[in-house]
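One chain of protein is taken out of this complex; the other chains stay put.
We just call them A, B, C and D in the order they show up, numbering each chain from 1.
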Amino acid sequence: MKTTPRKPRLYRKRAKKAGLAPGTLVYVGEVQAEPVRITYIDYDEKQLQETQASKIEECFEFKETPTVSWINIDGLHDVPLIEKLGEHYELHPLMLEDVLSTVQRPKFEDYEQYVFVVLKMLRYNEERGGIDSEQVSLVLGPNVVISFQERIGDVFQPIRDRLRHAKGRIRKMGADYLAYALLDSIVDSYFAILEKLGERIEGMEDELVENPTEDTLQRIYLLKREMISLRRSIWPLREVISGFHRSESELVKETTDLYLRDVYDHTIQVIDTVEGFRDTASGMLDTYLSSVSNKMNNVMKVLPIIATIFIPLTFVAGIYGMNFEHMPELKWRYGYAAVWLIMITVFVAMIVHFKRKRWL
Amino acid sequence: MKTTPRKPRLYRKRAKKAGLAPGTLVYVGEVQAEPVRITYIDYDEKQLQETQASKIEECFEFKETPTVSWINIDGLHDVPLIEKLGEHYELHPLMLEDVLSTVQRPKFEDYEQYVFVVLKMLRYNEERGGIDSEQVSLVLGPNVVISFQERIGDVFQPIRDRLRHAKGRIRKMGADYLAYALLDSIVDSYFAILEKLGERIEGMEDELVENPTEDTLQRIYLLKREMISLRRSIWPLREVISGFHRSESELVKETTDLYLRDVYDHTIQVIDTVEGFRDTASGMLDTYLSSVSNKMNNVMKVLPIIATIFIPLTFVAGIYGMNFEHMPELKWRYGYAAVWLIMITVFVAMIVHFKRKRWL
Amino acid sequence: MKTTPRKPRLYRKRAKKAGLAPGTLVYVGEVQAEPVRITYIDYDEKQLQETQASKIEECFEFKETPTVSWINIDGLHDVPLIEKLGEHYELHPLMLEDVLSTVQRPKFEDYEQYVFVVLKMLRYNEERGGIDSEQVSLVLGPNVVISFQERIGDVFQPIRDRLRHAKGRIRKMGADYLAYALLDSIVDSYFAILEKLGERIEGMEDELVENPTEDTLQRIYLLKREMISLRRSIWPLREVISGFHRSESELVKETTDLYLRDVYDHTIQVIDTVEGFRDTASGMLDTYLSSVSNKMNNVMKVLPIIATIFIPLTFVAGIYGMNFEHMPELKWRYGYAAVWLIMITVFVAMIVHFKRKRWL
Amino acid sequence: MKTTPRKPRLYRKRAKKAGLAPGTLVYVGEVQAEPVRITYIDYDEKQLQETQASKIEECFEFKETPTVSWINIDGLHDVPLIEKLGEHYELHPLMLEDVLSTVQRPKFEDYEQYVFVVLKMLRYNEERGGIDSEQVSLVLGPNVVISFQERIGDVFQPIRDRLRHAKGRIRKMGADYLAYALLDSIVDSYFAILEKLGERIEGMEDELVENPTEDTLQRIYLLKREMISLRRSIWPLREVISGFHRSESELVKETTDLYLRDVYDHTIQVIDTVEGFRDTASGMLDTYLSSVSNKMNNVMKVLPIIATIFIPLTFVAGIYGMNFEHMPELKWRYGYAAVWLIMITVFVAMIVHFKRKRWL
Partner (left out) sequence: MKTTPRKPRLYRKRAKKAGLAPGTLVYVGEVQAEPVRITYIDYDEKQLQETQASKIEECFEFKETPTVSWINIDGLHDVPLIEKLGEHYELHPLMLEDVLSTVQRPKFEDYEQYVFVVLKMLRYNEERGGIDSEQVSLVLGPNVVISFQERIGDVFQPIRDRLRHAKGRIRKMGADYLAYALLDSIVDSYFAILEKLGERIEGMEDELVENPTEDTLQRIYLLKREMISLRRSIWPLREVISGFHRSESELVKETTDLYLRDVYDHTIQVIDTVEGFRDTASGMLDTYLSSVSNKMNNVMKVLPIIATIFIPLTFVAGIYGMNFEHMPELKWRYGYAAVWLIMITVFVAMIVHFKRKRWL
């Protein structure tokens, strides 16, 4: 029996927030041991500056500069830090509340001076054989992108590389293109997850045909459960990206629109694939059930056949085991042989009958 | 066997109303023993007055004042009282009819001078392990909010505290913000319910794997039933809140709009979670059924195997229990030993065969 | 076994109409023995006149008067009568065709000079334990409402009383309010049906848990069938009432609009409840099936256990029933006791094993 | 075993068309032995001329006349004939292609000078107990209606009669009313089919309760299959008729609009009924399955009970069939009677136990 992977949580607590005034900043996730890491990259077409800030105040100067700045915050447990950032950049309290509420449903909101996107960064956790989810919030303002993550570690490395080495058009475009690039890399990373899931499903399909066990059922159930939670991360994305795409905010330039349409297409493709997986998983459940019942039927069928053959024969033997004084057959010379003859005849007739009925 | 919690009522009576003229005020709920409790809070940014009124007339003066007034009625069984209030504040008879008809579906209505919202306040009843539902009606007028509840006890305590201690922006904003805050605290309280349900589901999932009993089935069924009734309280909320949000009533100021959007998001999240629970509950039913059938199969499989092995052997024994006079084997010295040999051979062959077929 | 109530007809004949010119008046229902009954109430705020007419022509004078007239026709089998009425009031032939075609789907139509509504009046038939359906057509014209019913007996009595005693606002309002009141009383009467159905479902639920029989299944099936036919009467109502509500006919005054919105809400609530019942009925089917299978499993499980225990023991007894001459055990003094010992040991070991596996 | 009716074809070939230029006229149906029959009726309010034409050219003169002409073509296998007609009346090649492609989905198209409708004429084939489908195409032009049918024989006879005898308003109205009348008579004929199906379903329901056989299952399956194909003919009709109704073509006069709305209502009613049948058929499948399993359970339950009772008794008999020399009971005078006593006691105890558990 393989180790059944841990189930994804069905519901993540946010109840400690209940009753607080809206806009009150409370971090609902697990508190990280490490301090919050602040990094920023400030660039234009000609030059780039990349620093790990020790204090949030270091990032404040970028508000006014014409260069594009990307401020990335890894860790949300230092609420005062985020409050300070919010105050300086004049972010709406409800926006910050959503940043900290890491059980947020993916969403897009347009706060005139800012555009705000919440979505889930997923990672396939090989160890426990499931999907880990982390909330990422992106704030796009004039010449600035602020990204908030729950933990250190992300899928943005290739973008940093492209920025550093001025690859592609990224350094030539504005903050909106950067925001797009971040979105794109998150959606792209979903494909890797789908691939893993696809492999897992195909593995289970083989197992189903070859040797379905009770454990297989548990794992199909787990897969369906994971699919439910995956869908909840991915479905709203459709709206989010199309909201971004269709938003009439002046922060999003027309040249970026084409790219957003592309991410939108990828999102649809991801959703499509997940739906396909769901159908397949349902099919697998059906197969499992009928495969188990088939196996059971095979056992159930063969055994009674044997019983059926031998019970009448045993009856015949029982007859001549009776102790009546007057049983003429017992004295007959060929009685014993005759009984054998009868029994063999019955036996053969039954086998032939069962064969003909295809029960054997 | 655990006590099966009481089922939620499938249908709450309202038939005593049939045939009455529309706008006739009839209270369809249970009559409370305690008298109706009237409390009001009257405030502006600088001062706040909070009183428990003994007569409804005490609340009438607020109609004209520029301060914001929140009149809260706990208990709907005193129809004349509600009629008087309605007359003074010029509330439409149909609106009052809905207030008293506590089997109302959540809804939003715009009566020009007033905006009217009906929704359900839910509470998890630990004792009977189910959800209790109470109807709350909110009337938002110029500088006044009137809330009607079926019973004393609600989820508005934090709002009262915020008002008293002038926490957050609530004292600075108008009646529309107060109405929003009430809505928000009701929707927020749903999250606590979902958490309870989530825990219950996870508990049942463990039970399912470890030791599914007939009682488990009853409880899954009950859960599904509770989900049906939960959905009926929550689904219409989407429309209600978006109706409020999109309403062009002059009673709702633009600054409050952003907050309503936020409640709307929470509502979607609640609905999403309930749907996720429903999928999970369906999956649990499947698991339960196949788990029970698996267990049954295990019993059914092992037993016939034993029968199958011993029936042919008993037949052999039966043969040599026959009393024919001419049975040469009986006289053979090694007859008995030979029979044992045959029987042991058959036994071993069968065991090997079954093992190979994986029936053992 | 209780008497299974009669099934609602799946399909009511209307084929005798096929091939006729549109607008040809043919009554497709059962012909009543009693003659058609014509009653009219003519009223304004100050006075009211109520008469049972012997000839349809008596109703013709109302066409021109400024008072509101309600002409009610009980029975549709007198086609010429209806033709005459139609001609005098200039009703469109297609409208009259729909009145007579009592298998009509509920619908709303706006014929400029008239507004036309078809819907179903339902009644719970205690005797056969099912729902009876009767088609009611309402024609709203300037200062006149004409209602057509299939049979004598309706749910309009309270409205007649309100008219007679000038209760509520009904005598002060126009014909549109009267039409609304008729609609409202029909929709209100659905709640009584739902209550009956709710009770029936709850009764069946108890039966399901306590003692499910084959008859229960039949009754669940019947209930689902009734639900299908109920839905067909009720679903289109949503459109009908919202069509009425949104219609821009000058016949419907603005003051009545608010009341129509109220009926609309009731309709939604009825639909909602029916959907809830449907979900519950499906759940009941699942419960029934697994309850029956559980019961079966209990029988199936205990019996083979007994067989399994005794078959090997019988085999042992069979061994020593053989008649070989050389069977040393038979001569051994304690042979018999030893066999008992073996058999008791096997017996106890099996019981313990089964207990441990929870098969007992 | 009744003869299982022939299944409707799942897919009708149209592949021979693949690769041809669009607008290429190819008839994909079965070639009829009889020649194509051309009939036309030319009429206005005062006179009517009805002829069976031997050559298609006879119909050409009607193009210019102010009288209304109805050209009906029975049989589509004479492609050049249809080509000639198309050329003279300037019908678009794609329209003609659709006429000949008899596997067309019902559709409505507006080609400015012409309005084009394709739909299915259904007939209940009593002989094979299924529904036959024939494609009918209607072209409505200025003062002309051209109808194409696959075979001789249709549901238009009553319309011809009404034309001939100038019954109703048909002779006074234009070509659009004629087109409507044809549509109406096709939709009307669906009701007869539904009636047949309804009867068949009700018959099967009785059979289900009284004596479900394996054949019943086959017939439920066939019914569902027929429903699938029926839906494919009927569902698109909704769009077709509403397309016709809403079309802003000048060919459709306002007076005809009211009639089209009426057909539309009938279509909705047909669709509604089919959906109701589908639900019922699904319910029947469930009932069948649980009825069969019930019956099986009854067999399965009684038999093991007998086995369970007699196996222990046989064991007891086996004990005293052993041949040990020292078996004191055998010598005891009342041994035999005692054994009988034990066996009867066990027997009665078991029966009582089973009765109490309701297994008997």
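By our rule, contacts are C-beta pairs under 8 Å (C-beta built on N, C-alpha and C of every residue); 3 or more make two chains touch, one makes a residue touch a chain.
Every value quoted in this text rests on a predicted model; they were computed, and no experiment measured them.
Enquirer: Which of these, A:L25, A:V103 or A:I311, touches the one chain of the complex that we don't see?
Expert: A:I311
Enquirer: Using the touch rule from the top, list residues of subunit D that touch the missing partner.
Expert: 7, 10-11, 13-15, 17-24, 92, 94, 97, 103-105, 107, 109, 111, 214, 217-218, 221, 224-225, 228-229, 232, 285, 289, 292, 296, 298-300, 302-304, 306-307, 310-311, 313-314, 317-318, 320-323, 327, 329-331, 333-336, 339
Enquirer: Even though one chain is hidden, which residues of subunit A still touch it in the full complex?
Expert: Residues of subunit A in contact with the hidden chain: 155, 157-158, 162, 167-170, 181, 184-185, 188-189, 191-192, 194-195, 197-198, 201-202, 205, 209, 258-259, 261-262, 265, 268-269, 272-273, 276-277, 279-280, 283, 286-287, 290, 294, 297, 300-301, 304-305, 307-308, 311-312, 314-315, 318-319, 321-327, 357, 359.
The definition used in the following text is that only the chains that are shown with their structure count from here on.
Enquirer: For subunit A and subunit B, what's the span in angstrom between their mean Cα positions?
Expert: Going by mean C-alpha positions, subunit A sits 26 Å from subunit B.
Enquirer: Give the residues of subunit C that touch two or more other chains, as numbers and ranges in rising order.
Expert: 300, 304, 307, 311, 314, 318, 321-323, 327
Enquirer: So what shape is it, when you link every pair of chains that touch: line, ring, star, complete or other?
Expert: Per interface graph, the chains form a line.
Enquirer: Determine which chains touch and list them pairwise.
Expert: Touching chain pairs, listed by label, come out as A-B, B-C, C-D.
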